[in-house]
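One protein chain is absent from this view; the other protein chains keep their places.
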Amino acid sequence: MSRHRRSRAVRLSAICAVVLSGAWSGPDSQARAGDVQPIKIGFMLPLSGPAAGGSAEGGQQGLRLAVDEINSRHLAARPFEAIIADDASDPRTAAEVCKRLIFQDKVDAIISQGPTANRMACNQAALKAGIPHLAALSGPGGMCIANLFMIGPETSQTLHTLVRQIVKDGNTKLYYMGADSSPIRDALPPAMSAAEAAGGTIIGSSFSPSGTTDFSSELAKIAAARPDAVIMMLMGADAVTFSRQFGGDDRVAAIKRADFLMTEKALHSLGRSGANIYSAASYYSSVPGEAGMEFKASLTRMYGEMAAPDVWAVMAYNAVHALAKAVTSPSSGAKEILEALPNISVDGPEGRIKISGRYISTPVFVGKTDGVGRVQIVATYSDVPPAAHCK
Amino acid sequence: MGVVFDAIFSVSVFLLVSIGLFVILGLMNIVNLAHTAFMAVAVYAELYFTGHGWNFWLSAAAGVAVTTLLGAIVEFAIVRRLYGRHIDDTILATWGVSLILVQVLAIAFGSTTTSVAPPLSGSVKFLGELLSIYRIFIVATVATVVAAMAAVIRFSKAGLIVRMVMTNEPLARGVGINTGMVQRLTFVAGAAFAGLAGTLLGPTQGISPSFASSLLASTFLIVLMSGRRLSGLLFACVAAGLAQTLFSAYGNPVIANVMVICTAVVVLRLKPEGLIWPRH
Amino acid sequence: MAAALASRRTVLACLSAAALVGAAMTGALIGDAYVTMLLAQSFTYAIAAISLDLVWGYAGIPELGHSLWFGIGALCVGSMTTSVSETGGVLAAGADATTYILAAAVGVVLAAAMAAIVGWYAFSRGATHFYIAVVGLALAAAAQPAYSQFPRYTGGEGGLFGFAYEGFSNAEWYYVSAAVLLCVTAFLIVLVRSDFGLLLRAVRDNERRVRYLGFNVERIKIAIYSLGAALAGLAGALYAAMEGAVSAPLFGTLFATEMMVWVAVGGRGTILGPAIGTIALGLGGSKLSAAFPLEWSLFLGLALVLIVVFFQAGVLPPIARGLARAVLGSGHKAEQNRSLVAGRETAVPARDASASAAIEISGLFFAYGGLRVLRGVNLEILKGELLCIVGPNGAGKSTLIEVLTDGARNFAGQVAFLLGDRVEHQGRQQDVIARSGVVRKFQVPSLFPSMTVAEHILLATSNGRWPSVWRRTHAIGVPPVVEAICAASGLTGRLEEVAADLSHGVAQGLEMAMAVATRPRIVFMDEPTAGLSAVERAVVGDLLRVLAKSGITVVLVEHDLDFVERIADRVAVLHEGRVLEVGAPSQIAQSDVVRGAYLGSFELEKGDH
Partner (left out) sequence: MELVLDRFCAGYGAVAVVDRLSLSVAEGEAVVILGRNGMGKSTLLKGILGFLPGAKGSVRLGGQEIIGRPTNAIVRRGVAYAGQEGAVFGDLTVAENIEAGTLISHPGKAREQQIFDFFPVLKERRQQRAGTLSGGEQRMLALARVLLASPKLIVLDEISAGLQPAKVAEVEAALRWERCNRGTTILMVEQNLGLALALASRIAVMKVGQIVLEARADAVDIKSELMRQLAP
């Protein structure tokens, strides 16, 4: 027995040693002598866990495309290099990952896509090291943190545009169906003002926890409230779940929907039960214009069928290009980037975005899905300014 | 009235999801934390086959078949070695299985949320309420499954064998029952139930690799409330379904989720043996 | 074998502690900034892991919600060092050192207090052993959604952030967390190696038996659960002060499961294993997850399955054992760990001639559900007598003992113990009764499988008083009769054998030795001779006589009438839940009533001996 045990233990420790040592000599030491040192970007997003979903494919593709463009066209004074890391949908992991990116991989900037808690946990390390952190997503406004830039529309920019459009189309009574999270709860009062300013009202609201599998009670409440349209502010799989159940429920068949957080792909996967949904975003794959076409074409060249030209891809793409514009000389580093960022504008696939304070002014498109869930653009607003004014 | 139908549906969903966990815990004393991962596999199989032009029912059947097969593989590779171990071990091992399955799905299919179209659409009007036909179908299927299971357990020879294995496994072996086979089949049956739950709920949900994982804790508590009896499971699902529906309808869905959990905590404190018929 | 393991464990403990200290001293010097930060963070996780190991691995409390206590500690620090808007926006963060220390203290106390409340609720009588797992799981599952409901204190969905304590550099944080980890580890190692640690293992192995040894199991479990929570809270507070961020997932089931993985990988019930395992997983995990971001959780799952299936004891213990064997050689001699020392106490004054009652039972009724077992038992048990209860199967003999040693049973009638004062029996729990000097030997030996014979006896001698939390008793003081029992039942040379290896007969002997080692005044024995051969019966009979002579009241249930006749002072005949007759053995054997009810084939039995 003992010999058996021992040999097993020895074998196991050998395996452990090999695996660990293999991993240890992993991704370090890529610096090439002689060259200009590349600008390293850490890109953190949820690749696993419950928050994985929306951004995983598009975000990575947009990022890689931007890095390729910058390096091949020498758009920045230093070459770019990206390191992708998974925050496992967990703030603890996010904090750890960012420390690794910053203190071990020595990145010069961080781009992140993911839940607020992850972003804030990550930002601790970025702040400590004094490097810029670009959040490439749409999210709550009003956060003025020295190194954190939101490279995507803040909630008010898209939501208020969306609300105005719906009311304009004759839907004056609105219902606000949100995920149970403070940014979404916080977005309700300004949305109410926006609706009232346009001549409508928000007549009811409910908030459901993430991971809700059965929305029948909410649908009953909505049916009882008899709004003209529902604004869906649900995240991830919940939005699809809600839309599926909404689409299959004849009690609410007459009520229009406006979605705020679903990706185009998710909308499309809804098929017929995803028909006639309003939405607003800073990018749709159907945006007109040459830049948009070229962006799609480049992604398709790189990824073929897997190409995901969505809003996540665009925001990551823009974030990298913003960084590139801030790298003006071979000596530019984190400090110079931080100084330059507040005054940078980027011509992205959707049009021009301009960083103003910690947020951007951006084009906003209002779309509506057709009979098979494809988004058609119904209105375009260029250069929508952020509500927040950070010094 | 709508609340009543919503409650019935909610109870059915709880039953559908928990019944596979129930048979595995009841017969094998194994907590299968990979249950919702099995459901996710089923729904992705369904997605895959509908994506390849199969009709829904065929895809659903294929989804159940894939999950059943997966259950057999997991049983053979892992669970077989956990018989007689402490319940903590089974929790950890099946947790590991679920990590693997979920991540394999994420790698194979990507983690983007998608969905699959329900095979039945439209509603019928009943007692002044519009009821979705697909939901009625789910409720009816669950009712059939539970009734059939009750009949089998109570009246058939197979049911007696199952109960023998449940109360005294070594003795069941001692009277000639191949209990290893019974347990093997139980696990596979549990996986098949997960497959059924996954494929049936698929069209009502957004599909991502962490499909249904939010149901794991509450269904696990429900199964504990069942006292390892089918009647107990029924009671437990009714309690949970009522708590869920009433608190969502007249309160707040966050509180509703917490209340389902609280129900289990209170019930198991007052009746540690679970919600079972009083024995004469 | 057990002794060999025990000594090896000592060596392992030394080796691993040395390794831990070594890592702590050198890690910061050789590592770069990232490794230093990673280690510092891993140390806080390691504290949480060993606190879970104490609760789960040692005391056997299935804890599925340990993240809760970690989260409470972290949230206290976060909440007390930030100012937050009504909707959860962080307005300002950071405070002076005193505030951090105060916040950490509040966190620890709050975690301990809440755990005590949860424990009080979940461990109380009537709840099953697994109930705490349900409560833990439920709390962790509920805490995550509930977190966002109180944004004023928690920062809502986005959590609190930016409050990291600025007074320490990375290296200083490293030393601080290493020091805390070492202190906690040392404290817990002393604790689990002490006599109290023995008690924890006993609770894990066989809770019911611990209760009958006079220990208030609930209180022990609440204490250990609270202590575990306090340490986890400390870990959380340290983590939060270092990281400066707290959010809902810190409370959730995923984190709780991750903690269980750390403990399982490191080896349950080893304290050092989980500490080292957590740190190794932290270091290796960060490397692997960087190299394989998509596949990492797949690896983790695979590793977990392999470890649970093939390395039940965790990965580290077998490696460490192999190391120890390599260092010490496999022929290493086991040390004799514990021995019995007979006290000089002389027997309590011999039997009272006045024969006053020790127990008065009148009109005792008891039913299991609808099955009425005791239907009006009236009996007086005298001080210092050896009373045998006989009766046909199903007469209620075992049930009578069950009820007499557990006043919390739902019975009707009067039972009073007259040990000095008159004490009513009703409502008094098993442990209270045991502490008052009324003990019980079980029909089927009910032991602690992982503990040695000596450890059983040591526990019994405490008779319900909490043993020292730091001392490790080697010489166990026992009444002389315990030594006699050990000698007679062949236990003397086997003090270091674990109970799982004992044969039935020897286990019976140990049961008796334990019962007597508590220095009882009344002993109930349920069929002490069941499964013994005639010769062994004779030995047991002699021992029982010795007990009775030493002034202990002995009440036993017996089938073998011949045996009863030989040893009993008095015999009580129980039939259909009532006492038919009480009297001298010879008188009972002759009684027609008894013969009619009971002795169908007395002659056959009698002829054989």
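In order of appearance the chains are A, B and C, and numbering begins at 1 in each one.
Basically, a contact is a pair of C-beta atoms (placed from the backbone, for glycine too) under 8 Å apart; a residue touches a chain by one contact, two chains touch by 3 or more.
Treat the numbers as computed from the prediction; the structure is a model and nothing was measured.
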Displayed partners of the chain not shown (whole complex): B, C
Candidate in contact with the missing chain, chosen from B:V4, B:V124, B:L171 or B:L270: B:L171
Touching the absent chain when the full complex is considered, from B:G51, B:G122 or B:G180: B:G180
Residues in chain B touching the chain absent from view: 157, 160-161, 163-164, 166-168, 170-180, 279
Missing-partner contacts on chain C, residue numbers: 368-369, 371, 392-394, 398, 444, 501-506, 508, 527, 530-536, 539, 559, 598-602, 604-605, 607-609
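The rule is short, and it goes like this: only the chains that are shown with their structure count from here on.
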Chain-level touch network, classified as line, ring, star, complete or other: complete
Chain pair showing more contacts of the two, A-B and B-C: A-B
Euclidean distance of C-alpha centroids - chain A vs chain C, Å: 50
Rounded Å distance between chain A and chain B, as computed from the means of their C-alpha atoms: 34
Distance between the centres, which are taken as Cα means, of chain C and chain B, whole angstrom: 34
For chain A, residues contacting two or more additional chains: 47-49, 180, 209
Multi-chain contact sites of chain B, meaning residues that touch two or more partners: 102-103, 106, 254, 257
Chain A residues touching chain B - in the complex, by the definition given at the top: 47-50, 52-54, 56-57, 180, 206-214, 216-218, 220-221, 223, 236-245, 248-251, 263, 265-266, 269-273, 308
Footprint of chain A on chain B - complex, ascending: 2-3, 6, 9-10, 13, 102-103, 106, 110-115, 117-118, 121-123, 129-130, 132, 134-135, 201, 203-215, 244-245, 248-249, 252-254, 256-257
Complex contact set, residues of chain A against chain C: 2, 5-6, 8-10, 12-13, 16, 19-20, 23-24, 26-27, 47-49, 84-86, 88, 90-93, 95-97, 99-100, 102-104, 115-117, 120-121, 123-124, 127-128, 142-143, 145, 180-183, 185-186, 209
